[in-house]
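To start, the structure under review is shown below, and the notes come after it.
For this depiction, one protein chain was excluded, whereas all remaining protein chains were kept in their positions.
The chains carry the letters A, B and C, assigned in the order they are written, with residues numbered from 1 in each.
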Amino acid sequence: MTRARIATAWLGGCSGCHMSFLDMDEWLFELAEVADVVYSPIADVKEFPQDVDVTFVEGALANEDNLREALHIRENSRLVVAFGDCAVSGNVTAMRNPLGDPIEIVKAVYVDAPDRDGQIPEKEGIVPPLLPRVLPVHKAIRVDAFLPGCPPPADRIQAALEALLEGALPPNRGEAIRWG
Amino acid sequence: MSDTTTRRAAETSGRQQGDHPSGDNRFELVDKQLKRGRYSQDQLIETLHVAQDVFGNLSEDILVYVARALRLPPSMVYGVATFYELFTFDPPGDHSCTVCTGTACFVKGADDIVQGVSEAYDVPAGETAADGSLTLKTARCLGSCGLAPVVVFDGEVLSHQNTESTLELVAAAVGGGS
Amino acid sequence: MDRRPTVTVHFDGVEHEAFVGESVLECARRLGIPIPSLCFLEGISVWGGCRVCVVEVAEDHRLRPACATTCVADMEIKTETPRLRAYRKSVLELLFAEGNHVCAVCVSNGACELQDMAVQTGMDHVRYDPQSPKRQIDASHPKYVFDPNRCILCTRCVRVCDEIEGAHVWDISYRGESAHLITEMNKPWGESMSCTWCGKCVAVCPTGALSYQGRAVGEMEHDPAMIKRLALARNRHEWLYPEEAK
Partner (left out) sequence: MAAPIDLHEVSEREREARFRTRWRVKACGSTACISAGAGAVINAVEDMVEREDMQLEVQVIPTGCMGLCSAGPLMRMMRRGGQETDYQKVTPELSREIVRSHVINEEPLPEHQLDTGIPFFTSQERIVLANGGIINPDRIESYVAHGGYSALEKALTTMKPKAVIDEIRTAGIRGRGGAGYPVASKWSLLSAAAGDTKYVVANGDEGDPGAYMDRTIMEDDPHRLIEGIAIAAYATGASDAYIYVRAEYPRAIERLDRAIRVARRNRLLGRRILDTKFSLNVEIRIGAGAFVCGEETALMASIEGRRGTPRLRPPYPTDSGLWGHPTMINNVETLANIAPIINNGGEWFASIGTAKSTGTKVFALAGDITNTGLIEVPMGTPLRDIVEKIGGGVPDGGTFKAAQTGGPSGGCIPSKFLDTPVDYESLRELGSIMGSGGLIVMDDSQSMPDVAKFFMEFSMDESCGKCTPCRAGTVQMHNILQRIVDGHGTRGDLRDLEHLCTVVRDTSLCGLGQAAPNPVLSTLQYFRSEYEALLAKEVAHG
């Protein structure tokens, strides 16, 4: 049997979902027996590879980089899993949405709040422009499965991976889909 | 909620006219309506209509006054007043322009008229211009569909309007418009 | 033993006895048949607004709210069909899209009926656009906090305040998507003269919209069954509560 090619990505989130991923502890060794993690913020890989079987996307889409990356991931992954509440719903990352135009928020934080020398951080190629609204992943790309939770507990991640390795979709009933 | 709204005339027949603390005798007209309705709680909407006719809009002290007179919880009076489109809480502008946006008027381009006036006088539909000169409103259907699009300016019903004709009309009364 | 007269009804093809005058939801609860619900609360009047408890009744093409449908003889009730599952899930999605429900930072995380209903109805994500309304939190009350971002307009608080406490501090203002809760004349709750600080509204809130001051994420616990106990005490003079009351 060929080894599964698994990727994880970290968009607009706090990396808590990845911490939870690591909480799978010794099961990670079992995972390593049957799968390769071909891309991940916790692996030293610069470019998102081609032909990925399944990618776990953590975080919402908050800026143009996130959006570009999501599109790239979709193109190169057979399955995409929205990984954690931010990816599923926007969650904390999207809490700026009710406040309206992001530039106003950036101003409030970087210009109005500091005592001195307030300025808006902007440099093309370095600071990606914010999207007008933070989006959950499925609002930009097709998502095949949702794994909510903030973060999703390790056993749920494990159950999802086990199903995926069996060629099935992760469980989406009962506690497996609890938000928060 | 039903218990507090059962029909019962409040026993307030002995109340004196003009006892509003402000001494504003316009409240006497509200009192008259209250009396006509025998202070019955189901007269709330009728009373609010009269109060709005008298005062032009329903300010908080008027709502409190009505709530007290009808012995209704303030939150309920506020809830009822805000439910109905025709009750307004801010003072209206000097002139009012109401564009009918019923189906027939919509089909004949009423939206453009609303947008035209809104842009020319910098007043969103449903609101009053900052200088208080003009209130721009939309109406669901004035029932004059044969004359679509219909505009009511300061109470006068005008038929077969377009953006230009409406703007001319508003400019003649309000002036300006850019 | 309950000696009320009964009628025969069918839940998902299985014959059961329902008390005359009992609602489909009450009967199902008694029989242990799960029907999700949100605005329903035992002990106060039926509102029928959330539409989560819809069931199919015989040939009626329209769905019926179980909370407000009275059991009649030979009623054929379906509580679980693909159509109902799809609709209940959609209703939940609409509720989540409508407010700002961020479980991760909510006082009621883990003890929230809305969250539970999402699980029960199989809502793993929301297809609809978040409306992201801008709503101000009212923390003016010395004891309680009202966060309208988490309010689903179930009106339990309105009903319980009016019907049980008799204060009618709460009501709904405006309508449609602008509808929101108010206290008194749309004044800060803390300024309310009629609020008795009884806390029933907080106890019955199904979400984190009403909570105690000073509670952090996940620390809030509600007690909606309080109303049932109160109703029993009041109406039937029973102070030692039957098992299910707790």
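The working rule: a contact is a pair of C-beta atoms (placed from the backbone, for glycine too) under 8 Å apart; a residue touches a chain by one contact, two chains touch by 3 or more.
The structure presented is a predicted model; accordingly, all values stated were derived computationally and were not measured.
*Asks:* Among C:P5, C:P142 or C:G176, which residue is in touch with the absent chain?
*Replies:* Result: among the candidates, C:G176 touches the missing chain.
*Asks:* Check the options C:A97, C:A111, C:A139 or C:V217 and report the residue that touches the missing chain.
*Replies:* For the chain that is not drawn, the touching residue is C:A97.
*Asks:* Considering the whole complex, not just the chains shown, which residues of chain B touch the missing one?
*Replies:* 1, 5-7, 41-46, 48-49, 76, 79-80, 83-87, 101-104, 106-108, 139-148, 150, 157-159
*Asks:* What does the interface between chain C and the hidden chain look like in terms of residue numbers?
*Replies:* The list for chain C reads 46-52, 54, 61-63, 65, 68, 70, 86-87, 90-91, 94-95, 97-98, 127-129, 131, 152-153, 172, 174-179.
Note that in this section only the chains that are shown with their structure count from here on.
*Asks:* Among line, ring, star, complete and other, which best matches the way these chains touch?
*Replies:* line
*Asks:* Between B-C and A-C, which chain pair is linked by the larger number of C-beta contacts?
*Replies:* A-C
*Asks:* Hey, which chain is the most central one here, using CA centres?
*Replies:* If one averages C-alpha positions chain by chain, the most central is C.
*Asks:* Distance between chain A and chain B based on Cα centroids, please, to the nearest Å.
*Replies:* 50
*Asks:* If you average the CA atoms of chain A and of chain C, how many Å lie between those two points?
*Replies:* Roughly 33 Å, centre to centre.
*Asks:* Among the residues of chain C, which ones contact at least 2 other chains?
*Replies:* Residues of chain C touching two or more partner chains: there are none.
*Asks:* With touch defined as at the start, can you tell me which chain A residues reach chain C in the complex?
*Replies:* Residue positions touching the partner: 82, 85, 88-92, 94-95, 97-100, 133, 136, 138-139, 143, 146, 148, 150, 172-175, 177-180.
*Asks:* Quick one: in the complex, what on chain C touches chain A?
*Replies:* Those in contact with chain A are residues 96, 100, 102-106, 109-110, 112, 115, 118-119, 122-127, 129-130, 132-135, 149, 218.
*Asks:* Note which residues of chain B are touching chain C in the complex, please.
*Replies:* 1-4, 60, 63-64, 67, 73-79, 82-83
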